[in-house]
Structure formats: structure tokens, C-alpha cells
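As you look at this complex, bear in mind that one protein chain is not there, while each of the others sits in place.
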Amino acid sequence: MSGLSGKGAEKQTRNEQQEMKAIVKAQAAPGAELRDVPEPEITRPDQIKVRVLATSICGTDYHIYSWDRWSAQRVKPPRIMGHEFAGEVVEVGSGVAAFKPGDYVSGESHWVCGHCKQCLLNERHVCANTKILGVDVDGCFAPYVVVPEGSAWKNDRSVPPQFACIQDPLGNAVHATLAGEVVGRSVAVLGCGPIGIFAVAVAKAAGAAVVYATDTRDYRLNLATQLGADAVVNVTQDDLETFIAKRTDGQGVDVVLEMSGAPVAIRQAMRIARRGGRVSLMGIPAQAVELDMAEDMIFKGLLVQCIVGRKLYETWDTMRALLASGRLNVEPAITHILPFEEFDHGMALMRDGLCGKVVFQME
Amino acid sequence: MSGLSGKGAEKQTRNEQQEMKAIVKAQAAPGAELRDVPEPEITRPDQIKVRVLATSICGTDYHIYSWDRWSAQRVKPPRIMGHEFAGEVVEVGSGVAAFKPGDYVSGESHWVCGHCKQCLLNERHVCANTKILGVDVDGCFAPYVVVPEGSAWKNDRSVPPQFACIQDPLGNAVHATLAGEVVGRSVAVLGCGPIGIFAVAVAKAAGAAVVYATDTRDYRLNLATQLGADAVVNVTQDDLETFIAKRTDGQGVDVVLEMSGAPVAIRQAMRIARRGGRVSLMGIPAQAVELDMAEDMIFKGLLVQCIVGRKLYETWDTMRALLASGRLNVEPAITHILPFEEFDHGMALMRDGLCGKVVFQME
Amino acid sequence: MSGLSGKGAEKQTRNEQQEMKAIVKAQAAPGAELRDVPEPEITRPDQIKVRVLATSICGTDYHIYSWDRWSAQRVKPPRIMGHEFAGEVVEVGSGVAAFKPGDYVSGESHWVCGHCKQCLLNERHVCANTKILGVDVDGCFAPYVVVPEGSAWKNDRSVPPQFACIQDPLGNAVHATLAGEVVGRSVAVLGCGPIGIFAVAVAKAAGAAVVYATDTRDYRLNLATQLGADAVVNVTQDDLETFIAKRTDGQGVDVVLEMSGAPVAIRQAMRIARRGGRVSLMGIPAQAVELDMAEDMIFKGLLVQCIVGRKLYETWDTMRALLASGRLNVEPAITHILPFEEFDHGMALMRDGLCGKVVFQME
Partner (left out) sequence: MSGLSGKGAEKQTRNEQQEMKAIVKAQAAPGAELRDVPEPEITRPDQIKVRVLATSICGTDYHIYSWDRWSAQRVKPPRIMGHEFAGEVVEVGSGVAAFKPGDYVSGESHWVCGHCKQCLLNERHVCANTKILGVDVDGCFAPYVVVPEGSAWKNDRSVPPQFACIQDPLGNAVHATLAGEVVGRSVAVLGCGPIGIFAVAVAKAAGAAVVYATDTRDYRLNLATQLGADAVVNVTQDDLETFIAKRTDGQGVDVVLEMSGAPVAIRQAMRIARRGGRVSLMGIPAQAVELDMAEDMIFKGLLVQCIVGRKLYETWDTMRALLASGRLNVEPAITHILPFEEFDHGMALMRDGLCGKVVFQME
């Protein structure tokens, strides 16, 4: 990988406060702006400073950009946006042992407390005190970002920044897909946003016998096919339950990965899973969901896993191995690589669903 | 244990068809009657015939007795009712290898096919072709019952029939409670019908640090206390979420066992579980249930297990060991032992919720 | 698949006892002979009779052929040899529900009792009363074989007999490899006999990041490479521990699959596994093995799995899915397809280690 050159070293010796251009949520209103802000500095001994090489847009970023109800409650402008990145360490705090300048890293966007019950039990993905990069603290849509050592992750150098930066959503897919057995199983992925199509690829890499994918848009189903789906269903045209029944002799699939958050899809997830099957729920419904729990869930003995975040750091370790070994090729999912200045265009692509991952290359 | 005496041997040599008195669902209408029916005979090489020593009433029996909507769709009268029993083998089919006359047995009420995908995968509790004793085939509210070898289970002789007969619902509790870790955990059991109070006892036997139990009736909460609950909540009087928050420093409990089927309780199950906690759903809701899946389930990373039946035969093996070793004392749950003729009284107790298990002693 | 034609139907109506040519262990001495024996008949209601389309040689067959100490103690001549087969059902017993003439099947070689503790706990691969086809009862090196319904398995029709017949050893590899997580892991397979090279293929199909394979013969290492090994080590030439240390930054591999049974390899298995790693032992050592358990096992916190047989029927279900979906291509492992009469040649190939699987095509 090129680009991990001398710039970092030079930065390390700098003393005066510098400015940088970052994408900032400036107002409690729709939109964002590229503006000059102070370069972040290390303020605690456990922090590292990273020069961002590539960063990508998450659905969450689009929610903040468009200023939906959740964003309005949670985000306090001005806030530098962005939480998906790959970059080079340029400086480390005095207490940092595991990283040094020149390391090639990405970051876990969920900063965890380390001492709540969940953290002590190694369930840090459900930490009671999580802070999210680019949401609760300043993010990585910027040339530099400062993160705690505990949320940084060393990448394999064979994986270029434009792939390494998308590990946060890829990790969601790895976590959801590999939360149970996949090898030799039939898998249905409901919803082909970025995490959905990543889940298709992960399921195939992990030996799934067959992977079905659904969405309402052919653009996204086409991406799912490129990432390995054996068959796709546009649910605006075909009945999913009929399709699955036909393909599985009426038994249903072994594993359903619900990535859409649509209430109708969540209900279908329960119905298309076989008796004793697994349903992993990752898509976030915007409203309450009504379920026929007796018939569709309890009598069938389903296992329903609610998935959030990535397991620290099992998910990342598996992901690094899959990417570095070439077992997992996510290239078709990166549909757009834009210069940083075109973030409004990137957000428009997100709005219209005419993209997989949109990556900003930093220079 | 007394009572496993010569009667069986005598029956074995009998040739002519005999009659017996059984509790029969005679009409597609509420009620049941004690009437003379032919004694069942072995008709296939894999069957065994059992002299019933004790049998007990399940909620399902009460549903059939009162002829609710589910019963009206499923049960074809006339049908001998009952599926919980303990008895003595009096005759075995020509192909039976594992049982012989004189064996002391109970029976798994779910007769499974053995060759559907679930059966082949050792998930027989979700067999695609289950038939239920006393529902789909003639049951055990009778002096004799014939069952397939594959659904019979040898009891430990130290466990008397009035305890051995309740292993079907006890097995539900064992399955639900031990479907995840319990030792050192905090557990909440929602709903203190027989399976709920059994779950309290199983959780305590398995080393739960603390067990909370809820119901709407003090009679049942009193039973839960007798079976080991550390604290009980009458949800008509106290707010469960407040109670649990206070007891767990706001964290929630590690494990929730939902045994009531009430939609409000299912919603609370999700809310009182800690982040990353386990919710096992066993109670059957009579209608659709509306859930705030985003906040109460997905962001919390819950594991939701839908529990049905008993694992064949892991559940039974664990149950035998717990009963025979004295680790599990279910005596307080057996609130009524009635003569067989008083089934109408037993059904009235069920209707009013003024009982734990109601057992019929056969002679 | 061709060949599943009318012959079976014709046999079904036959009445008189027929003869057939089978490979028989005739004497308590080395060797075997092709001789006329009575065609086996169904004698119990749960049996099925199968016309053998393909059968293959296991190491166990070679042990019986060469009459080693184990064979001399266990096998009672005359005995029809062979336990690996694929064929067509030609007749079923009166109590058989799941199979019918014309079904395309293979068979689990371990006939289990169904009622010991292990069988009841769904651990039938360690049944206390196992009988082995071709060892304890007459086998399948013959045009027809009779097996219990419970040990037959329906194949996917897309898998031809010469591949379907090798599922017994392939199942060993599936069981051993998938007894823990493989996806994204580094795996070392020690010993590249048929089960070893199958394990290489299974590990790759299941998403292993990298698979190393070892043997003492280049012929076999070449097969391992064809089945997907990323790197191979001839342990007569290179030091395995040095090799693994170099490849893993001194950490060791995540998973070791010991398929050789050589004491030195078993010791190395413990040493090349990373701290907290998994070692699955399937190769059978002929003598006692001395281990430095403190340093090589306990302080490292290894998980050591002793693997025998195949899980009934999880292993078979996964195997069918992997074969039918094309995720697992075992073709390079089938090095020889011989006519049935050339069994002495086949045994010579086994003796010299100059083969993968040797298959007999029956006509």
C-alpha cells in the first residue's frame, strides 16, 4: 500500500495549533458544511492521533445530515461528522503501549467505558456507557482524528485504505452473520443496503450453501448478486414467503439476517425461518412492530439474536483475517470513491439508495 | 415406591378385549365425561402399553375441556384426554428393545416423526410432524395408555408417581431455564403457573444467585416463594420495571423467563433484561404482540429464545438426575391429589387459578 | 446421475434366494477373496436393502485385509468387508417409513443402539453399543447390502455415486474440522491421508483464512495442495514448529487437526497450537503417547477435542449441503476408480500410500 509515507513523522514534531478542513454538522438543521476547524490534539495519555487516508459514509451520517428526529435528540452541533476511517498513526499519548507512529489503523466507532458490567463480561458491544465517534464526539470526516488507544485497530497492510475504512459496517455484517453457524446452511439476507450486501459476502466466505437476498430496489439486488447472492428477490414484485417455500421444500431457511428494519420484513424473517432456525435482527425499525409471536416464533422454537455493533475484538480479528487472506472481496460494494469536497453529492447518493459504500479518499 | 406390583403381569396374558373408564372429550362442546372405552392395544411393533399410576392436568387439558378456539380447530372428538403420566409397562411390541414389562416410565407428550430435517438434526422438539398425546391421539386420563417406544422414558424408582407424572411441564421449565447459563445469574420468572413455579425451582437448583417471580395472584406468588423465589412481585400492585431497576442498580436482570404469554409481560421481559441479557419466551400469547424492537431489543443486543417442548432427551436426562438426587424438590407445586372421578373439580381449580399441579392418583 | 434405473424394481419381486460375488475376509489370516455368497435379505421390519453403485476402501479395510492385531481381536471371519457405499434402495422392511425403493442413499457405518445414555443425549457417535458395518456385521463390498433404516442417509441426486460413497471418511473430516470455529482462522492439518486432505477441503470451504498441511510423503502433500492447502510441509525435510512459528509471528495456529496418529505429530499438535487454541485429535496412535502436559497443554489453556465418527446426523446434513451446493469439491481426492475385481490392487495402493480414495465402481 502506498501513501503511508513521511507526512506523519513531520506532523509529530509540530508544536503550534494547526487548522484543518472538516465536514461539520454546524447547525441543528439539515445539511453540513466543509469548514476550518482546529486540528485535534492528544489531551490524555491513552489517545492516539491518526491521519485519515480514507473515510466512508454510514446511514447514520446521512441521518445526521438530514437531521431526523434521532439526530436532533442526540447530536449537539457543532460536531465533526464521520466514524468510518482508515489512516496512519502520527502521534501517540504517553501511556500508549500498543501503537506507534506509522501504524496503519482503523477505529471501532463505539467507544466503550471498560468498567460497566457488560464491559467486564467481554460484552463491550453492549457497554452501558458507549460514546459514538462523529455523533457524541468529534469524528473522522477530517484530515486528522484523535481516538482512544482502546478503540484503534491495526490493519493488515495488504488491505488498501478505501477497503479498510469500511470495516465498521463490514464488522456489523460479520458480527450478525457469524453469530451462529453458517457453513452448509441456507441463508436469507433481508435488505441490501451496505451491511446487507456485506452479509451476503460474509455468508458465502463462511461456507453458506446458498444465500438469498431481498430488497425493494434492483440496483441494490444487483450489488447483492455481485457480492455472491445465489438468488435475489425484489419484494415489490415477488412474494418472499412463496419464493422461500419453493426453494426449501416448504421448510424455510436455516438462517435469516434482517438488515432492513422494515416491520414487514421483520415479520417475514420469522415466517421464512425454518423450525428451530436462527433470526438475527440488525435493521432498526423506526416504529413499534407487531408480531404473531405464538405461531411465527414460539411454536417454531426460533432463536432470535438482536445484533448491535461489533464484538470487541473478535469481530475485527476475523474481519482482518478474511480481508487479508482474500477470502472476502468487498470491492464490488465500494460503488463510489469521491473527493472529500463532494460530500453533498455523496449524501444525495445515500438518500436515493443509488450506491453501495461511498468512500472519501482524503488526498 | 409401592404400587409397581403384580397387576401388570396379570394383564400381559389377557386375550379378550377389555373395557376401562377414561376421561373422554366426547363432544365438540365444553366439558368431558368419564365413560367406558376399549382398553388400548398394541398394534405396531414399536409400541408399549403402560398401566397409568398417576396423571396430571395441563393447561392444554383445560383448554380442551373448556373448548376454546384452538381446541375446536385441533381436536376431533371423541378423544381420550391427558398427556402427563407415570406408570408401569405391562406389555411391549415385538420390535421394542429398550423397555420390558415392569419398567417404571413416563412419556414425552410430543410424538415426533424421526425423519424430518429437525429430527435428523436432533432438534426433535421442533419436529415438523409432531403429534400430541391426548390431543391428536388418545391420551392418558385412563387406566392404560399405549405409546411408541420412542416417546417413553424410564424414571428413577426413587421418584414417586405423583411427582414423576408432572415431568412434561417440569421439562418445559428445565428446557427454558437451562437454555443458557444460570449459575450466579439474576433471573426473573414472569408468570407463576405450574411451569413458572417449576422454573423458579430449576433456576435455584442450577445455582441462580437470585430469582424474582411475578404474577397477578398472591396464591401463585406464594407457591413461587415456597419453590424458592427470593422475592415476588404482584404486578397488579407494583411496577415491575421499577422493582427490577431498584434491585439491580438499574442494570436489569441477566435472564428473563417469560411464562405468562401476556403481551404486557412480554414487553416487560425485554425491558427488564440487562443489555446483552437472555429472554426465553415460553408463554403463548393469544394475540399479536407489539414491541419497541429498536430500543428494547436490538440496541440492547438481547438474545431471545423461543422455547417449545422439551429437548429429547437431554431435558429428560437432566430432569431425572435433578429429581433422583433430591436437588429439585417439586413437592410444594403439587397442590392437589384427587381421585380420578373428580376431574370436574380439578378443571374448576384450573379455571380459578387456585392450584399448582392437580394430580390424579389412579387407584 | 445415471444408473439409478430399473434393476432395483426387478429385484423387489424376486422370491428365491440369490447369490452374489462379494469381497470376503475368509480366514483369520492376511488377504481376502472374491467369492459367491448368498444375497442378503431383509430380516427385520426396520431394514432396507440397497443395490451398491459405488464403494470405497477405508484404512480400516486395509487393516482387516492385512490382518493386524486389532483386526485379529475384533473380526470374526467369514465376513463381507467394506463400509463406505452409495447405492439405490431396492426393498424396504415393513416398518420403514422414511425410505422407499428407488431412493438414492449412503450409509453411516456406525450402527448405534438408540437407547444408551449417549444415544439418548444425541451423542450417538459415542454410542456404548456401536456395531460397525463390514467389521462386526457383513459389509458393502458386494452388489447388495442390508442396513437398518436408522443408518441410511438420502443423498442429493446431483452428487454421483463415486463421490457419495466416500461420505463416511469425508464425514470424519467434517466432524473434526467443524467441531469449532474455522472462519477466518489459521488451520494446520497433520497427516494427509484421505481424511486429512478432506479436512483441508472442508476448512477452506468453511472460510479458514489459511490452511497448512503436513505429511511424510510428497504424493499426499500434492493431493493436499490440490484440495486447497495454502502451504505444505514435508516433515521428513522441514521442522514443523519452526515453519509455523515463522508463519504466525511465533503465536501458533488457531486450530490443529491431527489426522496422522503419530505420537510425534500429536506432541507437535499441542506445540504449534496458539495459546487458547483448539486441537482436534482424530488419528489413532498405535501405542501410548507421552506428553509434556504442563508446558504444552495446560499453561496454554488448549481445548483438546477427541473426535470419533460423525455426528448423527448433523455432520451428514452439512456434508450433503456442501457437496450439493458445490462448495466442497472432493474430486481430486478420488485418485483411483477400479473395477470391483481389482481389490488386491486397491489394497496394494493403500499399503504404499500412493492413493487418495480408491473407489470401486460396481458395474
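When the chains are written out, they are named A, B and C in that same order, and each has its own residue count from 1.
The rule is simple: a residue touches a chain if its C-beta (ideal position, glycine included) is under 8 Å from a C-beta of that chain, and two chains touch if they have at least 3 such contacts.
The model shown is predicted, which means the values in this text are computed figures rather than measured ones.
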Where the missing chain makes contact, among the chains that are shown: A, B, C
From A:D136, A:D156, A:D292 or A:E314, residue that would touch the chain that is not displayed: A:E314
Residue among B:S158, B:T242 or B:S325 that touches the chain left out of view: B:S325
Candidate in contact with the missing chain, chosen from B:L34, B:A209, B:L338 or B:L354: B:A209
Absent-chain contact - pick from C:P38, C:G276 or C:G353: C:G276
Candidates A:A28, A:A72 or A:L120 - the one touching the absent chain: A:L120
Hidden partner chain, residues of chain A it touches: 44-46, 95, 97-98, 113-115, 117, 120-122, 313-314, 316-317
Chain B residues that touch the omitted chain in the full complex: 178, 182-186, 205-207, 209-210, 317-319, 321-322, 324-325, 327
Touch residues of chain C, complete complex, unshown partner: 117-118, 121, 123, 125-128, 251, 261, 266, 274-276, 281-282, 284-286, 288-294, 297-309
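Here is the rule we go by: only the chains that are shown with their structure count from here on.
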Chain pair that, of all pairs, has the most C-beta pairs in contact: A-B
Interface numbering overlap (same over half, different under half) for chain A and chain B: same
Where chain A and chain B are represented by their mean Cα positions, the distance between them in whole Å: 44
Residues of chain C engaged with two or more neighbouring chains: 317
